[in-house]
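What follows is one structure encoded as structure tokens, with my remarks underneath.
Here the complex is missing one protein chain, while the rest keep their positions.
Letters A and B mark the chains in the order given here, with residues in each chain numbered from 1 onward.
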Amino acid sequence: MTEPQFLIPLWADLTAVGLGGVQGALFASGFVGQRRLDLLGVAIIGIVMGLGGGMIRDLLLNTTPAALQSNWYLLTATGAALVGMLLANVFQRLNAVIVGLDAVVIGMFGAFGTTKAFALGLPPIPAIFVGVCAAVGGGLLRDVFMGLPVAMMHVGSLYAVAAGGGAAAYAVLDAFGVPAVPAAVACIGVTTVIRLLAVIFDISLPEQRALYRRKVAVETSAIPIIRS
Amino acid sequence: MTEPQFLIPLWADLTAVGLGGVQGALFASGFVGQRRLDLLGVAIIGIVMGLGGGMIRDLLLNTTPAALQSNWYLLTATGAALVGMLLANVFQRLNAVIVGLDAVVIGMFGAFGTTKAFALGLPPIPAIFVGVCAAVGGGLLRDVFMGLPVAMMHVGSLYAVAAGGGAAAYAVLDAFGVPAVPAAVACIGVTTVIRLLAVIFDISLPEQRALYRRKVAVETSAIPIIRS
Partner (left out) sequence: MTEPQFLIPLWADLTAVGLGGVQGALFASGFVGQRRLDLLGVAIIGIVMGLGGGMIRDLLLNTTPAALQSNWYLLTATGAALVGMLLANVFQRLNAVIVGLDAVVIGMFGAFGTTKAFALGLPPIPAIFVGVCAAVGGGLLRDVFMGLPVAMMHVGSLYAVAAGGGAAAYAVLDAFGVPAVPAAVACIGVTTVIRLLAVIFDISLPEQRALYRRKVAVETSAIPIIRS
């Protein structure tokens, strides 16, 4: 039970948590008008994005969440969310930062999830599944908390595919005897590249498009009433 | 901890997972227009419906999810979801299949959940609760993932009542010393019959009615503006 903690060094885990927290705060602070969140709402989203994936991973693996065994995880996620809020005012609407950060964070969460699942002795397919859940879990919780359509479902097989590709790469390398660290690095690389290619060649702001379509649908349904 | 795995044979568990996966894919592929899911979205819903109830059961029972201890669960759920997608094109809008499958799957998940809870030594009322959660958990997660109103809440004390009736039948039979297998069969039968009777005499497409009502409400609220 303590071994997997050694496999994932605390600094690497905290880096992923911190980047996730920044990314969550950047995402949340982009909302204006009706869905505008107050400062604490943004902090909550930062914590959810920073810690949610790892908590889902540890619930699935039936271990006490790593994030609850040290004061540093919550402090890092909260501090990162505050930094994200400040950065959001500086880099207003700089989507490339959010998208790029998102891709790297998904890759790191997926890599650590897959690593920990293998370290606890899971077979390869469940280990890949745990990696994908760790990668997309934070975003899933974020969407549920914010009342948004779940991005993973509607636009975003992209997310699951990218995370699954990276986790599968880890599993293949693991089967060939590659140690955990290079396998995890490859996992992060594969996930980031797939996700960025998907964004570059397809969709840049998936959630907002989804919201726009919904609004159009409501307006369209109102037109016949007006004409009658 | 290993005993309950012996109580529920792998083939029975995988049958429930497979039927759940087919049912989820049939449900998901019925959505057109704005909520249309891509192929991977349908597969995700199939996996959620096939494995979600059992995972919630195992989280509540504080055991490592059975679905993560073998490669077969995820392979079965994914394969079944693919079959469900193909069947969906063949049996377009054949609601009887979806409803009937739904009833049997709820019964099986409820029976296995109650069995495992009793096997782990829970008192009868929590064991019934775990059975109900296992039965309705997959559908609950499906609705949250798809952004639908939670069927269990709005139309569907039906689901909870059917699952609760079956699980209670199991508990009564267990109290009279009936072995697990016939008790589980009785549980599946009671749940399926209650659910089918509820559908036949009351509501055939609950979720779509709920969505229709919502649309009407939006249109109605627009009328006064037009007249003013």
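Just so we're on the same page, contacts are C-beta pairs under 8 Å (C-beta built on N, C-alpha and C of every residue); 3 or more make two chains touch, one makes a residue touch a chain.
Bear in mind that the values here come from a model prediction, so they are computed numbers and not experimental data.
When the whole complex is considered, the residue among B:L7, B:L75, B:V97 or B:A160 that touches the unshown chain is B:A160. In the complete assembly, the contact with the undisplayed chain comes from A:M146, out of A:L7, A:L120 or A:M146. Looking at B:L10, B:L39 or B:I125, the residue that reaches the missing chain in the full complex is B:I125. Looking at subunit A, the residues touching the absent chain are 34-35, 37-41, 44-45, 55, 58-59, 62-65, 67-71, 73-75, 144-147, 215, 218-219, 222-223, 226.
Residues of subunit B in touch with the missing chain: 59-62, 117, 122-126, 129-130, 140, 144, 149-150, 152-154, 157, 160-161, 213-214, 217-218, 221-222, 225-226.
Heads up, the rule we're going with is that only the chains that are shown with their structure count from here on.
A separation of 27 Å divides the Cα centre of subunit A from that of subunit B.
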